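The structure appears below as structure tokens.
The other protein chains are all here in position, but one chain of the complex has been omitted.
Letters A, B, C, D, E, F and G name the chains as they come in the text, with residue numbers starting at 1 for each one.
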Amino acid sequence: MEREALKRLLGRVKVGKVTVAQAMEQLRHGPVSELGFATLDLHRALRRGFPEVVYGAGKTVEQIGTIVGRLHDAGQTALVTRVGPEIHEALRHDFPRLEHHAAARALVLPLGRRRRGRSGIVVMSAGTSDLPVAEEAALTATVMGNEVRRVYDVGVAGLHRLMAHRDTMLAARVIVVIAGMEGALPSVVAGLVDCPVIGVPTSTGYGTGAGGWAALMAMLNSCASGVAVVNIDNGFGAGCLASLINRAHSPRATKK
Amino acid sequence: MEREALKRLLGRVKVGKVTVAQAMEQLRHGPVSELGFATLDLHRALRRGFPEVVYGAGKTVEQIGTIVGRLHDAGQTALVTRVGPEIHEALRHDFPRLEHHAAARALVLPLGRRRRGRSGIVVMSAGTSDLPVAEEAALTATVMGNEVRRVYDVGVAGLHRLMAHRDTMLAARVIVVIAGMEGALPSVVAGLVDCPVIGVPTSTGYGTGAGGWAALMAMLNSCASGVAVVNIDNGFGAGCLASLINRAHSPRATKK
Amino acid sequence: MEREALKRLLGRVKVGKVTVAQAMEQLRHGPVSELGFATLDLHRALRRGFPEVVYGAGKTVEQIGTIVGRLHDAGQTALVTRVGPEIHEALRHDFPRLEHHAAARALVLPLGRRRRGRSGIVVMSAGTSDLPVAEEAALTATVMGNEVRRVYDVGVAGLHRLMAHRDTMLAARVIVVIAGMEGALPSVVAGLVDCPVIGVPTSTGYGTGAGGWAALMAMLNSCASGVAVVNIDNGFGAGCLASLINRAHSPRATKK
Amino acid sequence: MEREALKRLLGRVKVGKVTVAQAMEQLRHGPVSELGFATLDLHRALRRGFPEVVYGAGKTVEQIGTIVGRLHDAGQTALVTRVGPEIHEALRHDFPRLEHHAAARALVLPLGRRRRGRSGIVVMSAGTSDLPVAEEAALTATVMGNEVRRVYDVGVAGLHRLMAHRDTMLAARVIVVIAGMEGALPSVVAGLVDCPVIGVPTSTGYGTGAGGWAALMAMLNSCASGVAVVNIDNGFGAGCLASLINRAHSPRATKK
Amino acid sequence: MEREALKRLLGRVKVGKVTVAQAMEQLRHGPVSELGFATLDLHRALRRGFPEVVYGAGKTVEQIGTIVGRLHDAGQTALVTRVGPEIHEALRHDFPRLEHHAAARALVLPLGRRRRGRSGIVVMSAGTSDLPVAEEAALTATVMGNEVRRVYDVGVAGLHRLMAHRDTMLAARVIVVIAGMEGALPSVVAGLVDCPVIGVPTSTGYGTGAGGWAALMAMLNSCASGVAVVNIDNGFGAGCLASLINRAHSPRATKK
Amino acid sequence: MEREALKRLLGRVKVGKVTVAQAMEQLRHGPVSELGFATLDLHRALRRGFPEVVYGAGKTVEQIGTIVGRLHDAGQTALVTRVGPEIHEALRHDFPRLEHHAAARALVLPLGRRRRGRSGIVVMSAGTSDLPVAEEAALTATVMGNEVRRVYDVGVAGLHRLMAHRDTMLAARVIVVIAGMEGALPSVVAGLVDCPVIGVPTSTGYGTGAGGWAALMAMLNSCASGVAVVNIDNGFGAGCLASLINRAHSPRATKK
Amino acid sequence: MEREALKRLLGRVKVGKVTVAQAMEQLRHGPVSELGFATLDLHRALRRGFPEVVYGAGKTVEQIGTIVGRLHDAGQTALVTRVGPEIHEALRHDFPRLEHHAAARALVLPLGRRRRGRSGIVVMSAGTSDLPVAEEAALTATVMGNEVRRVYDVGVAGLHRLMAHRDTMLAARVIVVIAGMEGALPSVVAGLVDCPVIGVPTSTGYGTGAGGWAALMAMLNSCASGVAVVNIDNGFGAGCLASLINRAHSPRATKK
Partner (left out) sequence: MEREALKRLLGRVKVGKVTVAQAMEQLRHGPVSELGFATLDLHRALRRGFPEVVYGAGKTVEQIGTIVGRLHDAGQTALVTRVGPEIHEALRHDFPRLEHHAAARALVLPLGRRRRGRSGIVVMSAGTSDLPVAEEAALTATVMGNEVRRVYDVGVAGLHRLMAHRDTMLAARVIVVIAGMEGALPSVVAGLVDCPVIGVPTSTGYGTGAGGWAALMAMLNSCASGVAVVNIDNGFGAGCLASLINRAHSPRATKK
């Protein structure tokens, strides 16, 4: 059960709208679900603020279907990354509400009606081939309750393309910058704004750029402060981190 | 001139406490100060929220003294990283208020009376040899207006040492985790909290661990989401990024 | 001929149950069997305590069939690693008792009725994708005469999953820990127990984690002492080493 | 307090030789000792079977002295690795019983009269320059209660030197093999024995061999099964692991 | 035209068995043959003692056919490496005498009746998967006029397999040693003999051994002197070098 | 003798101002000067357009003095790179006209009165620590007959510093861009201009940036076309190449 | 619109051959064309002297078709690199004038009748497998208005093949040298000429040469000055850079 849902449930118990027995039924899932091939961490949604996300690469249709079902039963949003349309095709009969996000190579089984997300996150990409990673980041942040602005294909070889989006950058609370090749975009963006920048190196490229190491090293050595980096191609990690940063406004720790 | 000071100055002009001529005198510094050997970015304090920070390694006493003086004249806090006590010794006559932070290997020339910082940042280290980097991170965040909690030498080989600080971790808005060797601490910490974790690999160690690559790679491949990484030994970068995250509460972008 | 069988044979010769001529017939195989494409080390079972194991990757069905047959004729258990079901399919007519262990990607042609193994070995994995390597380790140890406890998918991002198995860990004489990504699990486990831990990095992952180097380097730099490492994905090596450690109780060298 | 001492103490309480108050006084140390610059894990001796060992490189005389004193007060053996004679010189006034082991670059402050160690461990080295690492391994194992056989400078370029020690190898319960350059000795040794072999690559050498990576990679890819590897130059880790393997005879887990 | 043939031709001109016109016709090929896609070095057979060898990987059937034909027309032996049976199939109609050496993955179009080769070269391999490289080395040396002894699958994990061939090794003038994994065999062999040893690392293996770097680094750091190394999998280069060494008996430079 | 000087000499011979004997005396130096420890290529000035340049690192004062003298005798400009003031101190008695360029760490012994150089080369640096490399490039180009514009400390973290020099960049015929850390400046500059850009990565930095590999890889993977790269810290090479490009106006090859 | 075309258009407006309205229609394209999946930089042809070039690898037929069409509409030459014949097949109906250059793996949609290019560029290759990269370089330079001389398969193992082309080399204004394996050709060529040499390492090869790193490192460390390097296999980049160098004769910056 996700954090918001739990809060609502306990509120209803308090005011008598839900009986204790009903609440216990809804809370019957333990912190861990043993699936044989996996130990699903159902407690994660409470502890960390969002449910366990499924890395789809290398998992069979059956494994993915089992996990998605278990998460859904436990009242948690299911997000599956790195999967193609064939997985969606195979599972959509069992889960009619399952959404396929082709550009992000991901599946989402939402919990209910989606509310409007919290603004503040911008996702930028340097080139066209960075799109799958950028979309994975954007979708992840969206699923976690944010509204995302996208600015794509604005690499440093043509600064006028980037400068046209200066207002969007200045309005952001956190910016995710996806770049392959020489990975220079995060440095240039971070030099222009006063919010955190998350660099995501991509593995597109060839020769010394193949695999994304050049972009990774560039981002780690950014001459502009305020840049943090995640693993090569890790759009999910960047979207998740951006979401954590974007809601840093929670009541906790705001005393001064 | 730093952002807060500028706001105050303009407020005084508005209410007539300061004449336009006086304000112009105070604002006389251009966005760039040409020092011959360097092009100081005096505009940075306004654009990015904090002044240019001086990386001291490899600079001469004269160069550091010139830059510190210029920043001070421009009404900006001067922070110099990676310097030993001999630099302090050589400069303290010219700058009597210059502070030497030995553990952080840094100098600070503050602007005025320091106000109490904003809470929310925790700096943790896995081992004893990670202290210089941890202190650089903590000092940076402090100079940028935060109040920092320190939790040191709590590596994963003895989990009970770490668990004793669970409340501190849960109360944080952002946690900086410094670790060398196998760099596992950020993963374990991120698995316990719901705030962003910034991993800082350190170069302490020997054999395959020498130079910090093992720790860096571990942090980039964290199985716990919500971890971002900065360059090896980059305490300054982590402290700066933590500060950017911690004040993400600014009025901008909070509409929903 | 394996060690135990040889001891039994010699015992029977001593008490007259087997004639010298019969024993010679059974011992006719020399220490080496020249197969043209390979020089089979039939002496290994005596010298090292277990027969030569066949690394199946890149060998043809014919080569594997020839080696398995020769080992069987020499009275030795045949273990073939890194093979798919098609090899089993092709060979099961010739060797009706040949077992296919799909999860471990291995074949076994046992010698006789299997006796209950010696307890003391635990095989743990950090994630779901580590299973093939974990099963290879577990099967190897089982074939070599051990009884293996399995604890899977208990990575450090959710410590409560790991802690639930503390008793199993404390009861072990040696623990094999399989992990990809940041490879932190061996360090955390070794910090909790007083028996040797064998870390096996796996090549699952992407970006900087692809190939298993990040996990390998993490394990080599473990801050917890008592961790040794084998090659990336080398489940067989870990299982074999665990078996050697587990039977270190032999009469030899126990004087004190 | 170390494990054996605790057992004795509790035994004395049981039979009335020690009062509860006296026992409490002796057990007053908590599981962690906060030293400011370090969080000493005093619980480790109980949990893992031996006390925390001090990695001396990079620590000041004062820090080492403080830790050694605290360990000694807590009734634990102090072992300090990677230190030169000048540390011994500076501390021997405060700790008259402190021993300096020059070849192993280590200090030991023993608890009482040393009992004869448990046999079964052999430490071998391929060359003369591997001696410091070999001695660190041998000393570590000795301090942890083992009696160690040493066989040095028997690299594979002259097999007759190695073969002269075949009996010693065959009698071992675990062999630590130290080698730099091409790191071939562990493979050759493991091919001759039926006990676990721990390979320790050393950083001696030049060109492509500098730093020990060639030896490390060779050991990880050993064609002889039964070889595990620790970090480059990690004599301490190998000695510690050998000790854990050598006492795997404890009553626990021996049921069959 | 190869060196021997040229010598014979000039001899015949001298004694009048061949007219100058006839000789000119036979010598009509220039030092270079422009094929459009390649500049064939026909002069190489004279200058270096053997004709240009064709690296077949990545060349089309047409390209290979053209080169083989041109070499044959110029009176030179054609050796094509790294080709599969399909190339042989496609070309054997045009070149009925073309030989396919499957194990060596090579084609040979010989010039005439092969004479018995010069003895002195031994080719050894550590494992079964090293065979294609070993056969490429052996075939190359054979084509260049040597008679080769083969000793396969005698890796260091079972020294008795190696020692059985000591006489063969001691009789050699040069030994080519092929090994993957930890690449230890060249060191052990070189320690036993007084002739040059050429190490050839192979790319067989997995994990850190994948690609052959571990074996390469081991051979470069051999503790036994007298070992030279060629590129990973470069059986051709080793065979060619062995041939150059084996015929170092030429009349030139033997004065003393 | 340098190219220009040779042309003048031959012109004078033609018009009778210099006798043949006098010219022969001046041209007496052969193409190579054997110094025992070096084979000086005196022909290079004619063949390549500038004399051999002396890489000073690791050479003794005597060696440098000998070479400088020989070049001077042969009528060639002597440029010595990577030397400190102590070399100048030791040689200035013998060569009173020897110039020491401290910032460039170089010595120059000019031939005569320097003529005004050819404009068209701009040398830019990203940071302050890149100055020694930048000055080496600028001095080299100057010695080779160019007039160089310098634009220093204009890294991408503050684009306004760079944009202030747009006119200088647009007027260039070739731009040398020196940068360490993430090496992004060449990409940004190349995106703004239509002349060749030569990127020079520098080894300043720490962590993953130490040694200059991050900057090198960034420049090799520039998303802006028109960027070529030289070795890390190779200011000399960049200055020399810029000079070659800048004089591509020679009469040769201009027919169209 | 390309630079030359713009100059002609403005000239016609000036003399009244084209009305202002007609000119505005032709200039209607903005500096950027938003294609959804890409932000096409139409301004590049003006700013940098040639239009944006399309890296075809990984793009769909639809994406390539859209970009080619948009460039064509904007009056710019379209060059698509790294594409196979199937892309040409799919697009040639829509663009009848589209040319397929098989050896260069590229497509070109030219603007009008091609004028004779400017001479001065030589493209050389060391081996046969370097041809695709060499052709990509040659085609790029040709499309950008140069006439290219090709000299292929002249690697350093047979210097006479290279020396036969000395005149061609000496007549060049810039030489592009393509080489895989040990990448020695650029050094040898640069030692013979006085024009810039652009080295292009190729990824052909195997073992340590696979991927092109050996050739790249060789070229970066050339002992001959005047060599710059581009990314592995980056024929396009080299051709483009050569074109920039070759037209460095523009009126700008030639004052002296």
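We adopt the following convention: a residue touches a chain if its C-beta (ideal position, glycine included) is under 8 Å from a C-beta of that chain, and two chains touch if they have at least 3 such contacts.
Everything numeric here is computed off the predicted structure, so don't read it as measured data.
Taking the complete complex into account, the chain left out of view touches D, E, F, G. The hidden chain makes contact, of the residues F:Val68, F:Ala137, F:Ala214 or F:Ile232, with F:Ile232. In the full complex, chain D touches the hidden chain at residues 128-129, 131, 152-154, 157-158, 160-161, 164, 204, 206-210. As for the chain not pictured, it touches chain G at residues 126-127, 155-159, 181-184, 187-188, 190-192, 205, 207-209, 213-215, 217-225. If you put the missing chain back, the residues of chain E touching it would be 47-49, 53, 116, 118-120, 171-174, 191-196, 198, 216, 220-221, 225-232, 236-237, 240-241, 244-246, 248-250, 252-256.
To be clear about the criterion, only the chains that are shown with their structure count from here on.
Interface comparison, E-G versus F-G: the pair with the greater number of contacting C-beta pairs is F-G. As a whole-number value, the distance joining the C-alpha centres of chain C and chain E reads 40 Å.
Between chain A and chain B, the centres computed from C-alpha atoms are 27 Å apart. A straight line joining the Cα centres of chain B and chain C is 50 Å long. Among the residues of chain C, those in touch with two or more other chains are 157-158, 191-192, 207-209, 213, 216, 220-221, 225, 231-232.
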